[in-house]
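Every protein chain except one is present and positioned as in the full complex.
The first chain written gets the first letter, and so on, giving A and B; residue counts start at 1 in each chain.
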Amino acid sequence: MPNAELLTPGGIQELTAALQRATPSSRLLAGGTDLIRSMHQDHWEPDLLIDLSGVRELDYVTLEDGMLGVGSMTTFAELEADPLVRRHARCLAEAAAQVGSAQIRNVATVGGNIANASPCADTVTALVALGADVRTIDGGGAIATRPLTEITVGSGRTSLAPDEAITEVSFAALGADHRTTFAKIGSRSTVTVARLSMALVVKLDVAAGTVSGVRVALGAVGEAAFRDARLEELLEGRPANAESARLFAEGCTDAVQRAIPGRYSLPYKQHAVVGLAYDAWNALGLCERCEPAWG
Amino acid sequence: MRLLLNVNGMEHELDVRPTARLIDVLRLQLGLTGVKEGCSEGECGACTVIVDDKAVDSCLVLAVQARGKKVLTVEGLADDDGLDLLQRMFIEHGAVQCGFCTPGMLMSAKALLMADPHPTEEAIRLALAGNLCRCTGYTTIVAAVRSASEQPAESSSTPPALDGAGRDV
Partner (left out) sequence: MTQDLQYVGQTYPVHDAPQKVTGELVYGSDIELHGMLYAKLLLSPIAHGMVTSIDSRAAEALPGVVKVFSHLNSPADVYCRARLTPEQTLCPRDETLFSEHVRFVGDRVAAVVATSQAIAEAAVALIDVQFSELPALFTPEEAQRRDDLPIHPGGNVFFEYDEECGRPGESTDAVVVGSTTSTPRIHHAALEPHVCVAQPHSTGGLTIWSISQGVYGVRTVVADLLGLEYHHVRVIKAPMGGSFGGKTEFILEPVTAYMAQKTRRPIKLLLDREECMRATMVRPATVSTIRTTCSPEGQLENMEVASVLDAGAYASSTSDYAVHMCKKITKLYRFPYYHHRSQAVYTNTPVAGAMRGWGAPEIVAALEIHMDRVAGELGMDPVELRLLNLMHPFEVDPVTEMSLGDARVRECLERGAAAFDWSARRQRSPGSGRYRRGVGVACGAHKNGMFGKFAEASNMTLKMNEDGTFELGASLHEVGCGIVTVMKVIIAEVLGVSPDLIAAGEADTSSTPFDYGTFGSRVTYVVGACAKATAEKLKEEIIAAAADLLHEPRERLTVEGGEVHVRDDGRRGVAFKDIARLSHMRHSPAITAAVTYYATSNPASYSVQFAEVEVDCATGLTAVTDFLAVGDVGQAINRGMVHAQFQGAVQMGIGYALYEHVDVDEFGRSGVDGFKNYHIVNAPDMPDIKVLLIEHSGDDGPFGAKSVGEIATVPTAPAVINAVNHALGTSLSDLPATPEKILAALNPGEVEA
């Protein structure tokens, strides 16, 4: 098996030079937790391996003009702990905190997670709810920005070109009048791939007791995380009360049915999503803790 | 390719393949077989080492990613004065049975205590969530970590003894 050629660019300039040489068999090494496992278990090597760890400019969290920018090499551990992310995009911090184990979170990156395009990627769900854009750079030095939902096109597939590297995800920072959370259901409580995940963003009008600007992203149902417009419309302008929670949960069941009709896991997921919906709703603290009604 | 690695306080100049995993370089080239391979996919944590104060699964990290960083394995915990406090507490609390998970557990615990010297029990269990054990049921391991932390233990660090011999519960 021919050895991969390793390139370790020391900055953005060197990165574009490296990207210029990339072929469809080349790979970018971010954290490596997905790539290295795949290489070892499936016995393959890329022709070119571009190690991003030397590109220090890609590891940051900034807040500028109301936009939160997260460098693609930011690890989940960093996301979880970052005060800006906690204040202005809490669902992302919560999602990052629930990825794998501490060992994984210390190494895996948000950029790598997007590029890996697992339908179950927790932070992708949160980023979709946050309406994130992804900035990339290519071998020609061209910088492009497009919505995250245009990058993660399917299970394991992205629209990234072979010479395109993610440099940043960005989204509008949520203000103090917003509430947001991330929730997931796995096969157990920790260190589990999501079977269902949800990120919820609402703006709370405290005086009127209503929610608006509702954004709901669902993950691990279907090929990639998505926002469900019908579900968002359902909650838009509604009062922050138990009845809304109930409607929301019902709406989630419909959304899951629409997303994965005929899938083997549908019967389970359409039921379990009710629990997820209530977990997310209750985490927002909009009203008294609600429970699904039982027959 | 040539790679300089700092492992357990010592510099090593190594010849490695670019895609060599850190676990293979540590075990096979440096003879540090205390780093165990249990699953090759970052789920069991037996291969946990500390890189720049952070616990990582060495089976999921390339050796080149540790360039310029400090790597600590279980072999580097003890020093000339003796065993690390964590190692002593593991022995004392019976947290070692077959011992295969032990190096990884120690490294995860060490990284935790370096970042959080007063962890709660929940924090300890979460820090060890990526370290699987099939022998102990984790109780003695958690007790050992708690003893090693600076926080006074909330409950007795000996096995929860509802001992039947002559004593009523």
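Of note:
The rule we apply is simple: a residue touches a chain if its C-beta (ideal position, glycine included) is under 8 Å from a C-beta of that chain, and two chains touch if they have at least 3 such contacts.
What you see is a predicted model; the values in this text were computed from it and never measured.
Touch with the chain that is not drawn comes from one residue among A:R230, A:R258 or A:H271, which is A:H271. Touching residues on chain A toward the chain that is not drawn are 1, 41, 43, 185, 187-193, 267-268, 271-272, 274-276, 278, 291-292, 294.
What chain B contributes to its contact with the hidden chain is residues 27, 32-41, 43-44, 46, 73-75, 77-78, 83, 87, 90-94, 96-103, 106, 122, 124-126, 128-142, 158-166, 169.
The criterion applied here is as follows: only the chains that are shown with their structure count from here on.
Measuring from the averaged C-alpha position of chain A to that of chain B gives a distance of 30 Å.
Chain A contributes residues 3-6, 8, 29, 32-33, 36-37, 39-41, 45, 49, 51, 53, 77, 100-104, 106-107, 190-191 to its touches with chain B in the complex. Contact residues on chain B toward chain A in their complex (touch as defined above): 1, 17-19, 21, 40-43, 45, 48, 54-57, 59-62, 64-65, 67, 108, 111-112, 126-127, 129-131.
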